[in-house]
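Take this structure, written in C-alpha cells, and hold onto it; I'll ask about it next.
Note that this complex is displayed minus one protein chain, with the remaining chains in position.
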Amino acid sequence: MNGLSGDPVDVDALVHAVSGPGRGAVVSFVGVVRNHHAGREVLELEYSAYGPMAERAIGVIVAEAEARWPAAVAVVHRLGRLAIGEVAVAVVAAGGHRGEAFEACRYVIEEVKQRVPIWKRERYADGREAWVDPTAPGGTQPARPEVSR
Amino acid sequence: MNGLSGDPVDVDALVHAVSGPGRGAVVSFVGVVRNHHAGREVLELEYSAYGPMAERAIGVIVAEAEARWPAAVAVVHRLGRLAIGEVAVAVVAAGGHRGEAFEACRYVIEEVKQRVPIWKRERYADGREAWVDPTAPGGTQPARPEVSR
Amino acid sequence: MTTVTVLLFARYADLIGASRVEVPESASSSLEQVVAYLRGLPGGGALPERPLIAVNMEQAGFDYRPVPGDEIAILPPMAGG
Partner (left out) sequence: MTTVTVLLFARYADLIGASRVEVPESASSSLEQVVAYLRGLPGGGALPERPLIAVNMEQAGFDYRPVPGDEIAILPPMAGG
C-alpha cells in the first residue's frame, strides 16, 4: 500500500487501509498540483524518483510514525506527469483520538518532503521548464530545454 | 454545505467544495464511530442537536477559521443513529500550503467539539445507554432506561 | 398568565421528561430563577445549578432577564465530534 504509484492516487483506498473499529479519528493530507509556483503559472509537472530508495524511505518514515503514535499510517506518492488538480501525494493517519492522528499525519508529510528522493519538474505557461529545488533562491533551477519533453 | 446532516456524510463532496486550482494542500479530519468508549463496548449511538444554534455555531467557526488562515473550510456533522464505522463529523480545509490547511482543520474540529450544541447518546453491549459528557467523571452520565428507544 | 418557553435537550430533556417547558412569568424574572424553577420540577433536581444557557442562540448570563419572545435553551455539556 505505501510507496510510489504511476497511477492516480486512490485516497479512499488509503483511508480504508488504515481504518478500523477502534480508530475513531482519521486525518488525511492530500497534496494537489497547484496552478502556480513561485509566481509562475504551472501547466503540468512530472515527478521522478530514485524508486527503490524512495520506497524504502517511505517505509521507514511510516514505521517511525507508527512507533511514536498509536496510529496506523498509509502514504502514496504519485510519479510521472500530472495535470493541475491531480493528487501528488496522500498521507492518511488513523488513531483512537484526533491528537495522535493529526500529529502522525503531519510528521509523515514533513518527513516525506525532506527525506524521500523524489523530484519535480514543472512546465510553465511561457513554455519554460524548471526543476523544483527548495534550497535554490526562487525555489527552482532552470531545466535544460534540450531535455524537455 | 456546512452544517448538520441526517444522511451519511459525503466526505468527497466536502473535499470538492473547498478544492481549487490554487489550493495545493487539503487536510481532512473524519471522526468515525468507535466500538468503545470509556472502557465499554459501544454498539451504536445517536446524535441530537439544538439544530438552529448548531448550524449557526458551525457557520461562525468556519468564518473564524477562514478569517485567520488563507484556507477554505467545509464541515458537516451527522445527526441521528449511527453504527460503528460511520462518519460522525468531517472537516476539510484547503489552502495554498499545508501549514494553514492543517491549522485551520485542527482549529475547526476543536471548536466544533466545544461550541456546537450537539449531544451523543451511546448504547452499549450490556444494554445500558448513557449520554456522553466530557465534563463528567468517566465521561458519561447514565441515560434513563424509560426513554431509551 | 404569560409564560416563558424553555427548550431542553438530550440528558436534560430526559431528566425532566420533556423537551419544552413553559415557565410562569412569576418564575422567570431572571435565568437564575428559570433554572431554580426547572430544578423544582419532578426529575429536575439532577439539573446542575449553573447549566449553560442560550437565549436566542447566544450564550447568556444568569442575571439575564427574559423578555417575551425569547428562545431560552438549557444546554448539556456539548459532545459533538
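Just so it is clear, A, B and C label the chains in written order, and each chain counts residues from 1 on its own.
As a convention for this text, a residue touches a chain if its C-beta (ideal position, glycine included) is under 8 Å from a C-beta of that chain, and two chains touch if they have at least 3 such contacts.
Keep in mind the model is a prediction, meaning the values are calculated, not measured.
Student: Among the chains you can see, which ones touch the chain that has been omitted?
Tutor: Per the contact definition above, the missing chain touches A.
Student: Please identify which residue in A:9, A:62 or A:112 touches the non-displayed chain.
Tutor: In the complete complex, the chain left out is touched by residue A:112.
Student: Among A:56, A:97 or A:128, which one is in touch with the chain left out?
Tutor: Checking the options A:56, A:97 or A:128, the one contacting the hidden chain is A:56.
Student: Using the document's definition of touch, tell me which of A:47, A:69, A:102 or A:124 contacts the absent chain.
Tutor: The one listed residue touching the chain not shown is A:47.
Student: Counting contacts across the full complex, list the positions on chain A that touch the omitted chain.
Tutor: With respect to the unshown chain, the touching residues of chain A are 31, 47-50, 52-54, 56, 77, 88-89, 109, 112-121, 131-136, 141, 143-144, 147.
Please note the rule applied: only the chains that are shown with their structure count from here on.
Student: Just grab the chain with the largest centre-to-centre distance to chain C, centres being mean Cα coordinates.
Tutor: Of all chains, A has its centre farthest from that of chain C.
Student: Among all chains, which one's averaged Cα position is nearest the averaged Cα position of every protein chain shown?
Tutor: B
Student: Could you tell me the distance, in whole angstrom, between the mean C-alpha positions of chain B and chain C?
Tutor: Using C-alpha averages as centres, the distance is 25 Å.
Student: Using mean CA coordinates as chain centres, what's the gap between chain A and chain C in Å?
Tutor: 51
Student: Scan chain C for residues touching two or more other chains and write them down.
Tutor: Chain C, residues with two or more chain partners: not present.
Student: By the touch rule stated above, which residues of chain A touch at least two different other chains?
Tutor: Residues: none.
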